[in-house]
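Quick one: structure below, then a few questions.
Only a single protein chain was left out; the remaining protein chains are all shown in position.
Labels for the chains are A, B and C, by order of writing; each one numbers its residues from 1.
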């Protein structure tokens, strides 16, 4: 088995996390890193014996030995980079959001299909074993008819007006922040688990801090909390939302509600959902990902622990340790990467089913949802997510 | 100290619960029960040495020695009974909803004021010690500026289409079911704790079972689950909601979201809220009422146990046992009753502050909220709760 | 149905709690209170229309209309009061410990049998619905063969050396404190649920504070925390344990371990146990008494909520509210009282089975266990609990 040569574009929080995950995937060789932050990229290459470092990601396009590329650039570069990679015939695993507009994302989907490259988007929370098992439960009908979905995605790393990060800047991050950054994960999970598409939304967004204190030094995502309030800053105005409420209608008439916030003290990364059906309900919280609550009307409720011997055959492939040995955040993307490279290896004639990772089509739909949310907020009316 | 003579109208689930609570209130004598269900009423009188049993609640109006009356009739009688009691000069503690229309509830508020009777409405969950403490935290500014509120009220006792109860019949129970029955409790708690009024709503209601199997024998509230599906039934159509999603705007621009369901498997009576502020957040779940989650951004989160030595002076009066000695559902209304009779005893010149119980004005506002929710659902637009 | 006239001896924390519970029991009339604290007793009588107040409990012996008596005196009076009551032919519900020595407790058991009075001892935690259900599960064999039991009973109200209460004085409270006061509850629960007797113990006790600061004013049980450290005090030496570790052997070779502490910060009244069997395990924590964890090896674990529709027929009679309506500490003794008076009413010819409350025989065995624990600690060897 020849290892597949992979390049990672970006060496920030996400770039390093991708390298970490890739190191754990069988048959993969991290052959190159590209980054505008040379010192961090050099450290990454040194630490993990990565042979090539490119200052300009375009150099990757010229390297035929590189089969697949992870796009960990800032949001505003996603389209350009993804497009160029497709055109160069590379398989791509892109960070989300896929692009800043649905016109762009639609473009990528079409182009990738034409070029026959495999695409993946890092909705990493799908990689948790119990998320896979939840998906299996719904598709086997164990929940019965679905009655409603609900949940929230809450964080506190942007609580204070002294919290700052490039994700606050719409020019880099896009027109939507809380919904696009974290709400999109929740939407993806719900759609994946239920097998339904979000088709209509009613949204009410809010911004707590209309101005924030931008430190004169750059701050990595999530790192501001450790650094504390900056000494030197510029007061800048903020045009993206700190959170929002979204009412949903999914295909088949399923209805739901989502609350998103990046200003909820004490909630670090609480992504929670509940899906209620006629036979059972399920509830899951990302901060304690190794247990799944299963609600019953006529018998005791259940707590399913992530335990290979208790999960279905598909979910079991996402669990690398026995029950009671918690698997965490870094193990999720690793699983998606594993499946992505398995699919690449299988080749277009033997596409595995299920694929085991979200694709650019999923990424495209998310961009459409975010656009619908923004429009609904402006119009204060229900808005269709147009196919 | 002469005991205050009290009558209870109704001997169902709620009537018996009121007698239970009243037996624990100092200085109160349950002097009469009125009920259309003579056998149950007789049993209640026998069990607790209640001297008078009236088949017709109007007989209470003629009894000058009865100072206060608990109205535990079905919803469609609330107005008539409450009105007659006010006119007879009785202090009233009424079950909720106060009336079926806001015209009626407004009428009662005005009349009670004219007659100078004390009124209370049984939003019993205010009686939990930690709810009082939460109210205190907000009013002392411990949460800082309020960012958002969210929560749900979920039950499963109406999950199956074989579940039946008079509360399903709009003729008896009113035009709204899930929102008026349980959503109203949540709205009351949020308004009480935050000190803000719900002023605008956007609602999306749903009905899972458009028809249900009505058993040919009557079923007490919550009791159907124990009896199982009925053998003999009539298929009847249902015109009240099984649940709904409500977006909220409270005074001062505070926004929120509520999910209500009576068809969520495994959720027995899960009334949960989270209130997020600039300094702290709090979260509470009625199914585990003896602990309050307090969220922090820059220090560990806290779990406050219902412990008199850890709560504020007002909340402490709601706790009758030390920390670690859980107090439950029946202890909440008992506390409200206690405060109601304390206020009666104090007399109109010495009204205690805070009163320690919700009044008909609170009940009236809830009726207005429910009406706004129903209208918003019909119009799919934001609707003002008109003062 | 004539109500049964009951007297309560003692008006402290426990005396008032008994009155509260008795007010909720059908067919019972609290006819008298006896207390050495006249102001508190007067308040109790006034609040609940109790007609008689005796300064000397012996007056009760002369009152033929009083059928049953609750003995809520300090531990060192238990024997004398219980003995006199039996001799006067009163049915007795006594606070625990039954007596300070097993010679005394054995005496009471014998005497009560001779006199044909009904006896009960307030191991109140048996009154929780899920404890009854757990007992049913074991007796129906749902746990299979029992492998081990374990647990703890932890409090923090005696953490500081400034915490003081009469329970610290061996002259009043007995030679053992933590084990006799709280460990005994745990032992009773385990014996009740498993249907096995504790037959051998190995104990290791410890005292953190060999001296404490006794305030010059009396402090009610659990109340010191609210008052804070006293200004004026005497340094007194302490000869009872703050906690201990006890290894257990129960009948049938079942083994176990118990940890007891009154000096565990943050644990208010945490009585927790786990019982592991060949088919299932169960775990329960008194601070969250409305859910029972059920452990499985080959299927998901379960959380049984206190819900009449999900519990067995016997346990259901201990639950007065539907699932999700938490019942708490005060509801437990109320249930035992209910069963005690049901048994009195049934008369000796129709003794209900199960009785539904612990008797003096249970109390006697607990005294024997405590004696064995103390001896084991002294000898640092296994000690038999002699029948």
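Throughout what follows, contacts are C-beta pairs under 8 Å (C-beta built on N, C-alpha and C of every residue); 3 or more make two chains touch, one makes a residue touch a chain.
Note that the structure is predicted; figures quoted are calculated from it, not measured.
When the omitted chain is restored, the residue from C:91, C:212 or C:280 that touches it is C:280. The chain omitted from view is touched by exactly one of A:157, A:318 or A:365, namely A:157. Among C:141, C:195, C:252 or C:266, only C:266 touches the chain that is left out of the view. Within the set A:38, A:110, A:325 or A:378, the residue that contacts the chain not displayed is A:325. Mapped onto chain A, contacts with the missing chain fall at residues 1, 3, 17, 20, 23-24, 26-27, 29, 46-49, 155, 157, 222-223, 225-226, 267-270, 286-290, 305, 307-309, 316, 320-331.
In the full complex, chain C touches the omitted chain through residues 147-148, 150, 152, 154, 156, 159-160, 202, 204, 206, 208, 225, 242-243, 245, 247, 255-257, 259, 261, 263-267, 274, 276-281, 293-298, 301, 380-382. Think of the hidden chain as still there; on chain B it touches residues 294, 298-305, 309-310.
Assume only the chains that are shown with their structure count from here on.
Between the Cα centres of chain A and chain B there is a gap of 42 Å.
Here the spacing of chain B and chain C, counted between their Cα centres, is 34 Å.
Contact with two or more other chains is made by residues 294, 298, 301 of chain A.
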